[in-house]
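First up is the structure itself, then whatever we jot down about it.
Apart from one protein chain that is not included, each protein chain of the complex appears where it belongs.
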Amino acid sequence: MPALRYGMVGGGPGAFIGDVHRMAAELDGGAALVAGAFSSDPSASRDKGAALGLAPDRVYGDYRAMAEAEVARSDPIDFVVVVTPNHLHFPVARTFLEAGVPVVCDKPMTTTVEDAETLCRLVAEGGPLFALTYNYTGYPMVDEARAIVRSGRLGRIRRIQLDYFQGWLATSLESTGHRQAGWRTDPERAGVAGALGDIGTHAHDLARYVTGLEVEEVAADLTTFVDGRRLEDDACVLVRWTGGARGTLTASQIAVGEENELVLRVYGTHGSIVWRHADAESLRVSTADGPAEILRRGAPYLDVETQGGSRLPPGHPEGFIEGFANVYRAVIEAIRGPDADGGETTRRFPTVWDGARGVHFLEKAVESARVGGWVDARYDPPGDPGA
Amino acid sequence: MPALRYGMVGGGPGAFIGDVHRMAAELDGGAALVAGAFSSDPSASRDKGAALGLAPDRVYGDYRAMAEAEVARSDPIDFVVVVTPNHLHFPVARTFLEAGVPVVCDKPMTTTVEDAETLCRLVAEGGPLFALTYNYTGYPMVDEARAIVRSGRLGRIRRIQLDYFQGWLATSLESTGHRQAGWRTDPERAGVAGALGDIGTHAHDLARYVTGLEVEEVAADLTTFVDGRRLEDDACVLVRWTGGARGTLTASQIAVGEENELVLRVYGTHGSIVWRHADAESLRVSTADGPAEILRRGAPYLDVETQGGSRLPPGHPEGFIEGFANVYRAVIEAIRGPDADGGETTRRFPTVWDGARGVHFLEKAVESARVGGWVDARYDPPGDPGA
Amino acid sequence: MPALRYGMVGGGPGAFIGDVHRMAAELDGGAALVAGAFSSDPSASRDKGAALGLAPDRVYGDYRAMAEAEVARSDPIDFVVVVTPNHLHFPVARTFLEAGVPVVCDKPMTTTVEDAETLCRLVAEGGPLFALTYNYTGYPMVDEARAIVRSGRLGRIRRIQLDYFQGWLATSLESTGHRQAGWRTDPERAGVAGALGDIGTHAHDLARYVTGLEVEEVAADLTTFVDGRRLEDDACVLVRWTGGARGTLTASQIAVGEENELVLRVYGTHGSIVWRHADAESLRVSTADGPAEILRRGAPYLDVETQGGSRLPPGHPEGFIEGFANVYRAVIEAIRGPDADGGETTRRFPTVWDGARGVHFLEKAVESARVGGWVDARYDPPGDPGA
Partner (left out) sequence: MPALRYGMVGGGPGAFIGDVHRMAAELDGGAALVAGAFSSDPSASRDKGAALGLAPDRVYGDYRAMAEAEVARSDPIDFVVVVTPNHLHFPVARTFLEAGVPVVCDKPMTTTVEDAETLCRLVAEGGPLFALTYNYTGYPMVDEARAIVRSGRLGRIRRIQLDYFQGWLATSLESTGHRQAGWRTDPERAGVAGALGDIGTHAHDLARYVTGLEVEEVAADLTTFVDGRRLEDDACVLVRWTGGARGTLTASQIAVGEENELVLRVYGTHGSIVWRHADAESLRVSTADGPAEILRRGAPYLDVETQGGSRLPPGHPEGFIEGFANVYRAVIEAIRGPDADGGETTRRFPTVWDGARGVHFLEKAVESARVGGWVDARYDPPGDPGA
């Protein structure tokens, strides 16, 4: 089966996530990069396109020009990947959706709920496929956690604890010219939230994915520790979930000594699961009566869907790119459609509604911190078929 | 040097902490149990005394009788250990303090701030020694964490995360006749808080001990998950500390699959420490620039005070009893006084003021949960020489 | 029930294991030290006795005098603990056994097989109780490993890997006046083996205890890395066990960076167990078909005998002293006899025959290293009721 053709917007000099998307999209040979608007600086875009071996006429300095030119071709891109700073997600995604091109967009989806809802409506009203790269949902052992919660083995969920610690913004890295730090701490480009928008949104989505619960109320304490920084770099949030579950969500980028420590703990009436990104191939499953079990990626006793997310035997470490690639695998299957292999596709990818819920959560957490107390955070985005 | 004589109030049938105190107090041969009022049931007290080989005339069915009889002896007890349910800590401790007998009391110190302050005044106004067994401060690697914070190696403290998870109260154990569960979930005997009073108070004191910071504001969400239970079994607290540090404190006793998982994370401007009770002999120390270090109990590179808390070479596991015994070692040295070894004693034990701060924290967290928002939690107990 | 009276031979200045024995023997209140010959230097012995609060007339400068005096008393010691350097184990133990005093002796039991067999015969021919402190067999999770092997859950044992790493003798510590290093590297006092005798013998006994298998053949490579040292400080041994099991046993005291890392791995046809001393309260149990389980000390799902070896709930770390104390608990119960609690005692302690097998293993490993190949290591000590 020939690889799908895709284009990329963003991912120019100093970006790291663009390369991750490319390695992930292409890992299984299902997609090939053929076009790009890598930077708003045409020369930087051209250099990147050349380094990637693209045909010069498919390297653009502007995403609008790219959308227009690509849809006019006989061999157009089959989808576009949006890996720009956050504030551009919306205009770029809308442009391609309106041009009929499926979109894979990085998180958070938009910088306002209003924009998010615009995208929801575009998709709900017959628009092309839209996928959001909440990539942590692509890890097989996250799928296993989800399968276990759904099986009822944990009983009713009571407590969800989410921690996401990084240390790389413990100093004013943005004032040194560091591009990533620059836009991620800039409200004009990052949106209303700093640490919460950059990493907390992953934690929020991860819990939703695994438990199927939604946030009902939040009480947040957002702090900016680094002098001169314009967005919070540390967030502590009390969360009340549907069905009576409670817990905390913390997201910090000033936690010196932490790399990228995302931990999910879900406790039910009968059992619990703990998943740590630093040991992403293991899942601890505990019940009240027996010893903890350490489930491992690739093992034959896992749920059959979980097994479908593995590429290597257990003990041959898979990592970030493979998890990311599982999101792409689902996207590529969905774009090819059910006829491709004669059956329904069952792989999941985060949707535009997941994205909208994420943006709404950020706004409510920020509001809670501003008012200094609990706020109602219930929400159903327009057109969500699952709501 | 002859062992000190001590008595015990509480620790009768079904208690486990009484035996822990006894093993800890006697581990180094510095104290010997000679008297006790182990239960308010005289026959149960007698049986326990006999099992412990005590002289029958020093086994009492009532702590008041014990205090009176012991101080009248020519060989009275040198101190008393109070290991009753919480509501008796205050009357028992006051009785012995007023009788001039040093007191070692389990936590939380009292069930009201008013009672706590009465004890503070008794001690401040010339009363005998009073020690509270916040035993986690007795672990050598907790002392090392404290030494590192004080050395300035972490810089200014920004973030403190405290998690204390247990799963043993995930079902209504109290309705099965389980004695520990019975009184710990009963507001008449446990006090205003459940999980927070039973374990959260340890976390609170641990952070104070290590960082030297105090709580300024709290916003708590307290939940009772088990039907019919009368105190919260799960607590999530946002905490603002002196000096601008922020963080969460969680305490849960319905976290199925967790044994007794107390974790302290302290992040400063320059570095961080992480200490997990499940791996109590290790301390992770990280700085921004180099690899994480795993410091180990018993190692020669530790702070000299930390080394004083070890009994065995590294790699020969010490545990709960040894940590507890370090609190007793400090108490015994302090009772013996500076003349015993010709020098000032330097070992620390938690004081009546630590106890009062703990009780005040509980009250403020409960108040915050009731009002649904932030409350001012600043506090200096009467007579605190450190305030 | 009154505590048994015991005496100690050895454990003077610079020793650490004497204190361990004392804390372990007394942890449960079942024994009280009343006599000692702590050093062959009478003044050092006297000082130690005074520090321990012993009556001066029960502190001896010579173990023979002690044996003679103690058995003549109306309140003699109920047992003696031998914690001297290895070469004195035999004469001291024989003296007390011949005087009718039960003996608890540290390992390795003797420095020659001939001496070991003399002790075996003394015990077999109606002598008093003799226990050897292969203390690693006192850890509850080692008992659990043994119970699992016996249950057949692992199937037939195929592979046993034993690793024991320490780093403290990586330099010529013995030439600095360090007492422990001094005698442990001196063939006159330590016996025929260095690292293998000091720690390898623990590994050998641990595997025997857990699996019930015996060594059949060995091929050893013994190396002395530190210049001027007179005994090997590193041992690598190929071992063939009864029933066809194979594996390695390594013991090194020059493994810089290792504290006291004893690891047991047992693989059967159907499953495996892994136990690490550094995480002594956990036991990994794996089978071919399901996830690994992490069994934990103190948990209700453990074998009932394992549970009997716990003092604290799970999550309240126990360690080296508690494991050691379990050996003493068994000894004390056995000395008291079945009438004490109206039933048969079931706790196990290592016997004189375990000790003899240990000494024989050392001799065979040394012989193998000398001849440079495999040697037959089968052995049944005289009088072994289990052989």
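Some notes on this structure:
A, B and C label the chains in the order they appear, each numbered from 1.
To be clear about the criterion, a residue touches a chain if its C-beta (ideal position, glycine included) is under 8 Å from a C-beta of that chain, and two chains touch if they have at least 3 such contacts.
This structure is a prediction, so every number in the text was calculated from the model and none was measured.
Within the full complex, the chain left out of the display is in contact with A, B, C.
Of the candidate positions C:L54, C:L206 or C:A292, contact with the hidden chain is made by C:A292.
For the chain left out of this panel, the touching residue among C:R159, C:H178 or C:R336 is C:R159. Shown as candidates are C:P2, C:G257, C:P300 or C:P385; the residue that touches the absent chain is C:G257. Considering B:D19, B:E293 or B:D384, the position touching the chain not shown turns out to be B:E293 (whole complex).
Seen across the whole complex, the unshown chain contacts chain A at 1-3, 16, 19-20, 22-23, 26-29, 51-53, 166, 168, 258-261, 277-278, 280, 296, 298, 311-322. Residues of chain C that touch the chain left out of the display are 154, 158-159, 161, 163, 167, 170-171, 219, 221, 223, 225, 234, 236, 238, 240, 244, 246-248, 250, 252, 254-258, 265, 267-272, 274, 284, 286-288, 292, 372-374. In the full complex, chain B touches the omitted chain through residues 285, 289-296, 299-301.
Operating definition for what follows: only the chains that are shown with their structure count from here on.
Judged by the touch criterion defined above, the protein chains are all mutually in contact, each touching every other. The angle of the rotation carrying chain B onto chain C, fitted on C-alpha atoms and rounded to the nearest 5, is 180°. For the pair chain A and chain B, the distance between mean C-alpha positions equals 43 Å. The centroid of the Cα atoms in chain B and the matching centroid in chain C are 35 Å apart.
Computed centre separation for the pair chain A/chain C is 55 angstrom, with centres defined by C-alpha atoms. Multi-chain contact residues, meaning those touching two or more other chains, occur in chain B at positions 258.
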